[in-house]
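Here the complex is missing one protein chain, while the rest keep their positions.
This part shows chain A:
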Amino acid sequence: MGPRSKDLSLLQVENNVEDDADDVIDDASEEEESESEQEDVKLMEPSKTAIYNREGLVEKLEDISWPENVDWMHKLCLDIDQEKEVDVNDDLARELAFYTQALEGTRLAFDKFQSMGLPFLRPPDYYAEMVKTDAHMQKVKGKLLAQKRQIEEAEERRKAREAKRIAKEVQAEKLKERAKQKKQEIEEVKKWRKQRQQSGFKDGKDSMPDLGFEDGKAFERSSKKRPGVSPGDRSGGKAKQGGGKGNNKNKKNREFRDSKFGFGGKKGMKKQNTAETTNDFRAFNKGGAAGNKKRKR
């Protein structure tokens, strides 16, 4: 044990005594631990058994370092000042700090290179092997595009939802307006009639109310264009559509029934018993179960 203790005393210039693992574990369990990262816990107080041989470190540094007068071009190292303390757990701030450090360093290096007149950046026509393969970069590109598309689609969906809501509101407003108008007009007519009654039905044209339906415009067709639709067409113009891929009679049947009973047909003339509609067999199954179904074949 004698020579060994001498070695120890030689090594530890500071006062620390070499300790074994048990004490360290005791230290750790006594003190509070703070989680700094995944699976990385730091002792709150420094363990008192740590060795710090400053002179040895400095000596080794001098051993390995390159001679002082070596050109900066060999080392290419830059020291960037870090102004404020960065919290380790704040990812964004930490990454930002690294980014600014790199940017600063690049700017300094760029200035140095410019002053020395050496090429710095890669010219766009220089093709050489890259650290990541082209296939990998394709994957990266694909992922970026997919992300962008997702964002755009979400935007569009949101806009459509908004637009629908607004359209609905506008429609409600319009309906209200119309109802109000109608009510107003009826009131006006009533008032006029009362007036006429009171004044004894003798007035001429001068007391005629200004009613909106006197223009003769109401007998015109509404300005909504439905080209290709005749007035007597109950299907609303959709019976003539069809063809394309599914040209079987079921499709036709379906389409006809849709236009007759579904949405989008011509308003107001849906169910009329005229000569045309009596012989209209478009909705019926042609040559199907002809005759009595109950009779055995």
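The rule is simple: contacts are C-beta pairs under 8 Å (C-beta built on N, C-alpha and C of every residue); 3 or more make two chains touch, one makes a residue touch a chain; residues count from 1.
Note that in this section contacts and distances are computed from a predicted model.
Engineer: Determine which name in "Trafficking protein particle complex subunit 6B", "GPI transamidase component GPI17", "Cell division topological specificity factor" or "Brix domain-containing protein" the UniProt entry assigns to the undisplayed chain of the complex.
Structural biologist: Hidden chain, UniProt protein name: "Brix domain-containing protein".
Engineer: Of A:61, A:92 or A:275, which residue touches the hidden chain?
Structural biologist: Selected residue, touching the omitted chain: A:61.
Engineer: Which chain A residues would touch the chain omitted from the figure, given the whole complex?
Structural biologist: 11, 24-25, 28-29, 33, 36-43, 46-54, 56-58, 60-71, 73-82, 86, 88, 94, 97-99, 101-107, 109-110, 113-114, 119-124, 126, 128-132, 136-137, 139-140, 143-144
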